[in-house]
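This is the structure I have questions about; it appears just below.
A single protein chain has been omitted from the complex, and every remaining protein chain is retained in its original position.
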Amino acid sequence: MQPEDSRYDRGLGRMRAIFGPKIESALQGLAATSPDLVRCLVEFPFGDVYSRPGLDLKTREMLTVAALTVLGYPQAELKDHIRGALNVGCTPDEISEIILQMAVYAGFPAALEAVKSATSVFGEKQ
Amino acid sequence: MQPEDSRYDRGLGRMRAIFGPKIESALQGLAATSPDLVRCLVEFPFGDVYSRPGLDLKTREMLTVAALTVLGYPQAELKDHIRGALNVGCTPDEISEIILQMAVYAGFPAALEAVKSATSVFGEKQ
Amino acid sequence: MQPEDSRYDRGLGRMRAIFGPKIESALQGLAATSPDLVRCLVEFPFGDVYSRPGLDLKTREMLTVAALTVLGYPQAELKDHIRGALNVGCTPDEISEIILQMAVYAGFPAALEAVKSATSVFGEKQ
Amino acid sequence: MQPEDSRYDRGLGRMRAIFGPKIESALQGLAATSPDLVRCLVEFPFGDVYSRPGLDLKTREMLTVAALTVLGYPQAELKDHIRGALNVGCTPDEISEIILQMAVYAGFPAALEAVKSATSVFGEKQ
Amino acid sequence: MQPEDSRYDRGLGRMRAIFGPKIESALQGLAATSPDLVRCLVEFPFGDVYSRPGLDLKTREMLTVAALTVLGYPQAELKDHIRGALNVGCTPDEISEIILQMAVYAGFPAALEAVKSATSVFGEKQ
Partner (left out) sequence: MQPEDSRYDRGLGRMRAIFGPKIESALQGLAATSPDLVRCLVEFPFGDVYSRPGLDLKTREMLTVAALTVLGYPQAELKDHIRGALNVGCTPDEISEIILQMAVYAGFPAALEAVKSATSVFGEKQ
């Protein structure tokens, strides 16, 4: 039996580890419209799933970069997770390699949209 | 037997009820490139489908907000239908609730993109 | 602060209300491969989201039928939720009307796949 | 001004030209669940769109085979339109070529699913 | 047996025929982040697929406009291929007709997004 507050706290801790301390003000912005979506976002993906021991954080971020490249439309979320992937130990070359592989599974438009997002994020890092 | 003009007129009436009187200038803008797409848009979705008695207009707009949240890429259309949903009696809380539920079926990136569109529309309303 | 067990129990209660008592053996089947996915499924969509007061259960099931029709590939889940929608008060005509409306937003192939699933479920009911 | 009955008749004529005379019993099967979806299907895609002069029928069927390959999930509709494409003058080689091109835009899984459907339809033809 | 350089050269020639001579600087921009994705893009879609004899270049571009309209999210790629389609002999009316037909298969949001991209490209041409 696990109290809700620990899910939220654990999720927020995981989000800070991936996205850095700025994540809290980003969440506050979203919470103005939908505080419950923010709570669910912190608790379920990060408090429940990303906190599980079965895969390390770098592998999880690589899988998420692949998933968002395949979906294609959520480029804002893809940029956040490319930043996150770099924060937890991925290299830019590994991210480019994931995007290239997704050209096979979701087509070249998906890869081209993603590489533009990656370029924009890699530019911030320099 | 029903003449075509009545489909167009009925559809345009339904669009005015949902989107307000500005819809006609928006349609004129689209018609410059593709008058036939505009005619089909007025006649089929609004003249044929939205004019049917089986579901009330508020329910239809809620279903459409769900559908566009799931699709993810058509944020411009989603904003139009969030405005439309508010016009026909949805509350902002109901719209946020629909978007949250879609996180279950289409994932959090879909919900996050939609909540950003909702935030932008709710801001216009204030 | 809310203990985890209450999320699970609340979610299972909600699933029973929608899908009927057979849901527990269906969940046991899935749990043989992935007990944690089953736990998350009970807790997050049903314990957290479907238990919220903002939308009644019939409206939630109508939105989910719309969402699954748009996604197109999850016909097994669509059949489950068409059964669920009937259980919580939708009529077959309302379900057919939702599917028809989705032809506008996701195209006719989505609607045709969904109407075949609906036909199969309506047949069980007779 | 064009009466509704002519839309239906024109659409049914177009469907017969593409799918052959068996289409009417297929439509009757669907109409048992959703007569209005069948009416909309005959009138809008085939009565309105496919009856327009801007593209010949063979080109339209090639575009539809491309679209259904990209969507991926509607393999039943894809098989129907591969049959339709053959009926209006496409060769099996042209269909295979369309599917191969779609590997570029929607990825290899889309192309592999489509080529299995094409194989099944080409087998019927021999 | 065919050396790799001829795939690249053949692909680049095909891209110049479709997109015009500016394509080379566009590719150089992408290559700064992911030179290997650029190489694969030139070699596989254009060197291998678009260079095949089974479909003429105008038909290929029409199919690609259909595919990108269906996918919905890659509007930048859609604009490039609308320009390409015009370059290899499509008329604006044919492109509008393809987009209208895709409303049937992928829904009106897909068609509306595409017609906005087409409007923007047709405006450049005047």
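Letters A, B, C, D and E name the chains as they come in the text, with residue numbers starting at 1 for each one.
Keep in mind that, in the parts below, contacts are C-beta pairs under 8 Å (C-beta built on N, C-alpha and C of every residue); 3 or more make two chains touch, one makes a residue touch a chain.
If you're wondering where the values come from, they're calculated on a predicted model, not measured in any experiment.
S.K.: Indicate each shown chain that the hidden chain touches within the full complex.
M.R.: A, B, C, D, E
S.K.: Can you work out which residue in A:Met15, A:Val42, A:Leu71 or A:Leu112 touches the chain that's missing from view?
M.R.: A:Leu71
S.K.: So that we can see where the missing chain sits, which residues of subunit D does it touch?
M.R.: 72-73, 92, 96, 99-100, 103, 107-113, 115-116, 118-119, 122
S.K.: Please identify, in ascending order, the residues of subunit C that touch the omitted chain?
M.R.: On the subunit C side, contact with the omitted chain comes from 30, 32-34, 36-37, 40-41, 45, 68, 71-74, 76-77.
S.K.: In terms of residues, what is the contact footprint of the unshown chain on subunit A?
M.R.: 44-45, 49-50, 52, 54-55, 59-60, 62-64, 66-68, 70-71, 93-94, 96-98, 100-106
By definition in this document, only the chains that are shown with their structure count from here on.
S.K.: Quick one: which chains contact subunit A and subunit D both?
M.R.: B, C, E
S.K.: Which integer distance in Å separates the CA centroid of subunit B from that of subunit D?
M.R.: 28
S.K.: Based only on mean CA positions, could you tell me how far subunit C sits from subunit E in angstrom?
M.R.: The computed centroid separation for subunit C versus subunit E comes out at 39 Å.
S.K.: Tell me, which residues of subunit C touch at least two other chains?
M.R.: 44, 49, 52, 96, 100, 103-110
S.K.: Can you tell me, using the touch rule above, whether these chains form a line, ring, star, complete graph or other shape?
M.R.: Contact map by chain: complete.
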